[in-house]
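One protein chain omitted, others in place.
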Amino acid sequence: MRKNKVLSVLWLIPASWSLLRTMWMVFMHGFRKRETVNYPEEEVYLPPRYRGRIILTRDPDGEERCVACNLCAVACPVDCISLQKGEKDDGRWYPEFFRINFSRCIFCGMCEEACPTSAIQLTPDFEMGEYQRQQLVYEKEDLLINGPGKDHDYHFYKVAGMAIAGKDKGEAQNEEVPEDVRTLLP
Amino acid sequence: MATIHVDGKTYEVNGAHNLLQACLSLGLDIPYFCWHPAMGSVGACRQCAVRQYKDKDDNKGVLVMSCMTPAADQTRIDIDDEEARAFRASVVEWLMINHPHDCPVCEEGGHCHLQDMTVMTGHDRRRYRFNKRTRRNQYLGPFIAHEMNRCITCYRCVRFYNDYAGGTDLGAFGARDNIYFGRYAEGALESPFSGNLTEVCPTGVFTDQSHSDHYTRKWDLQYAPGICHQCAVGCNISPGERYGEIRRIENRYHGEVNSHFLCDRGRFGYGYVNRADRPRVPEWTERPGQEAVTLGVDPALERITGALRQARRIIGIGSPRASLESNHQLLAMVGPENFSTGIESREQACLAMMNRLQETSGLPTPTPREIERHDAILVLGEDPVQSAARLGLNLRQAVLSRREELAEQIGVPAWNAEAVKTLGQDRYHPLHIVWPAPTELDSVAVARHALAPDDIARLGFAVAHAIDPAAPPVDGLDPASQERAGEIAVSLLKAARPLVVSGGSLASEAILEAAGAVARALSRRAAQGGLVLIRREANSTGLSLMGGQTLDWALDELSEGRADAVVVLENDLYQRLPADRVEQALARANTRVVLDHQRTRTAEGADFILPAASFAEGSGTLVNLEGRAQRFFRVFEPAYLRPETRIHESWRWLHTLAAGLRGEAPGDISLDLATRACAGAHPGLAGIVDAAPGPDYRIEGLRLAREPQRYSGRTAMRANLDVNEPRPPQDTDTPFAYSMEGYSGFDRPRQQIPFAWAPGWNSPQAWNKFTDEVGGHLRGGDPGIRLIRPQPGHREYPDPVFDDGATDSSGLRALVLPRVFGGEETSARAEPVRQRMTAPVVILARPDAEALGVRDGDSLTLLGVREGDSLMLFGGPDITVSEQEDWPPGWAGLPAGLLPGLGQGATLTLGKPTGGES
């Protein structure tokens, strides 16, 4: 052991080599391709699932998808979504107003995850700078688009049991025709 | 008490309970659907399965339904047993087989018992691949929305509606898996307790239609402990606010007053708070007929002070629908000699007598819950379901409790609802109703005696005499009545706990004296009886304890020129006295200041309107009909979302105004100071300070949260006004915060609970976590403090005094009948209640109808009303005639609220509508 103690300084050799190698490797990084994208001169590639500006989509029939269930609002960690449920004559729910305060939004995507109808979606667009903060408050007119967004097929009311115009009880997915309570036939 | 062993631990529980109730009372979670603390067990849903062992050595056990198993001593069960858990998960899974995929568009979502139970059992994937059963919905009126697809057939709705509340128009139809819960045909649910279906239904079949019209999830509402202002019972409510509107009223559990249920007037009658025509800023009309101009707070106060200073004498008219604090500030401002309660003289006399009787009749006043334990009831000159609906439900339970007594005799526990019901059939505790019109309780009553007001009093005195011969006899009573009195007396005497119910609906002191005489007679026969006296309005009792002159006096002072300025507090005088009389008196005044939250006729004729706070924006204290002082707290700050509003509590306005009149700077005013000022000035109200904790009350150093933890949209709901968020309103009056930050848990006992929520329990079933035992009392004690206590001492019977029984030959006399929907001024302004009001009906005895030449179903028009020496002429609305077999001749029954200001006993001139109008 005593001998080893003197020799123990020998760890300096591999350690020094390791340091030098590290330095060399880092140095050689100076000649690699840059990761930085020189935005705005260069265009940024944003993947389709990038979490940017929030939109409200429409179902394949062109109706508003949002049913004002409030789940996005409650999922929002910064509480920047507020809306009010309204009801059309046929029983369909829709948001009377739908407001997102983008000056508070952190683009976490929780609202999209919570949305049971694929109505609220985040898009690959982050260019939302404004000189007036008030302009960052988006109302439904600013949010609603004319398409289904990323989810092309989902149609909430085709799945849900509630009757609306054009889809009576029993016409949703996996539904029997409504029961006739006046019959005793099996 | 019994000792039970759950999951290897030993607990002490109430042996009269079933296992489910016992475990829930211990705070253990067992999922359930069909059981309800107020309605007992039927074992229909199979959800509450646990494993029960015979004894210590039994390690196999059997699965039992905990709701159908008594919590007998030495019962051993496992909740956390693998097979029991799997069983419960399967039950939820098969209940969910047909459940529609519509939680996002379901009004129940977020406070849904089915959601809670599904999460609790862990079911999250639908494995069933076949089709779902669907069912059609019905229109059930303006209160209740119906979505039958969501039904899990727990039968709670019909058990509540039919068995508990006595409704007849909701039923279960069909057989086996083809079950339908609804009406035989579409139409409004008739029972005035239908609103409770929204809380009783564990899923979204029955939801609150009035809430759906401006729907907000439970977690997004801001709540405060409220007291219902729609009648004198003082039910505890949880009003929920969003975007500056009250969105829904939920039951707030109170172990002694309303326990689990509210009436529909209280639940759906909140709409007046949200009316667009409410005064929200001070208004000034310079000359009558001119357009009103809006003023800021300071200019308004300056102008009003200026005008009032010029007055020789200011009359203050208080209100039985305003808080004690507000009334007291008015009294302090104008002085006791110039203060009127704003109550018409006959009603005020009745109120004073009711207070006196409550102290001196010899019988104590039971709480609404205690009413349910009485075993013989005499309702004398009152229709409890119409005038104080929640009490009607209590009375019904008292009558039904005969079943439980019978069951006890053969050893069936009271919670075994179906067995108890089958055993009891239609054997009830005796209920005698003395009331001219049909009532909701007739179906469970021994008899209803339809009598005119004086005859009601006579019968009452006769009953008293029959019970206690020392009571003065009634002269000239016909033998039939004599016999009735005897029957009633016998059944009251046989009972262990007889109850006398009366009230001021007929504005007859004689009836109240008679009820007092019966109570006194019963107390002398040493029975453990009770006396319940029903007042009309939310703070009638409190205001009569405070005292003041009558409204008639105040109008006389004005019309005879002894005073030239009047300040009216939250009172529509036209609802109380004939319009010409009010108009004439107000016209004589130079300055008319009205504080109100509604644009009433009185407010419209005022020079100044100050926007007062309703129960939603203001705090204060009310005294209910049992003499319980209860505090209600402001739910929201209206200026936060509508910065232009200048709504303040009346006591705040009046305090500042009073300081201005004295030429002083307004001193500090807070709810606490206002309450203390009131308590200090009126010895009878000294107790109100203790009715609720003051602003410094904290739990673990925290204020109490008005908002649930999940409250959403804080940073967006106001962003359309200004993206810079102001500091949330600060509340210095109450211990509550306008925030989700604060205490909102259940494990620290407290009385003031804005909303009930416990982890895993989002539905109203969460109240189980706040009570000492399920269906018992709040662990922090039931809120409120009783002010009226029976005074010891021997008292003499009064001599029977009757109103003038002389029938006016010139016409029929008005008998104004209280009614749930439309019979109360503020709730009648709420849209769903307006829709639910019945078409105007005049009830006539057959001879009177014949004399008028009309028959059942024909129309009549009210041509004139004569009351004393004032005559009013109407070109009034058409009223449908309803002939009633046993209706007292000479009287015309009219629903309350139809003709505001119509006094009991006024002489009516009725005629056929002129043909040209059709």
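Order as written gives the chain letters A and B; numbering starts at 1 within each chain.
As a convention for this text, a contact is a pair of C-beta atoms (placed from the backbone, for glycine too) under 8 Å apart; a residue touches a chain by one contact, two chains touch by 3 or more.
By definition in this document, contacts and distances are computed from a predicted model.
You can't see one chain of this complex, but its UniProt record names it "NADH-quinone oxidoreductase subunit H", from the set "NADH-quinone oxidoreductase subunit H", "Response regulator receiver domain-containing protein", "phosphoenolpyruvate--glycerone phosphotransferase" or "Sugar ABC transporter ATP-binding protein".
The chain not displayed here makes contact, within the full complex, with A. As for the chain not pictured, it touches chain A at residues 9, 12, 19, 22-23, 25-27, 29-30, 32-36, 38.
The rule is short, and it goes like this: only the chains that are shown with their structure count from here on.
Chain A and chain B have Cα centroids lying 46 Å from one another. Interface residues of chain A, counted against chain B in their complex, comprise 67-71, 73-74, 76, 78-85, 87, 93, 99-101, 103-104, 116-117, 133-134, 136-137, 139, 156, 159-163, 169-170, 172-179, 181-184. Chain B makes touch with chain A in their complex at residues 99-105, 109-110, 130-137, 147, 149-150, 173-175, 178-180, 212-217, 219-220, 243, 710-717, 719-720, 722-724.
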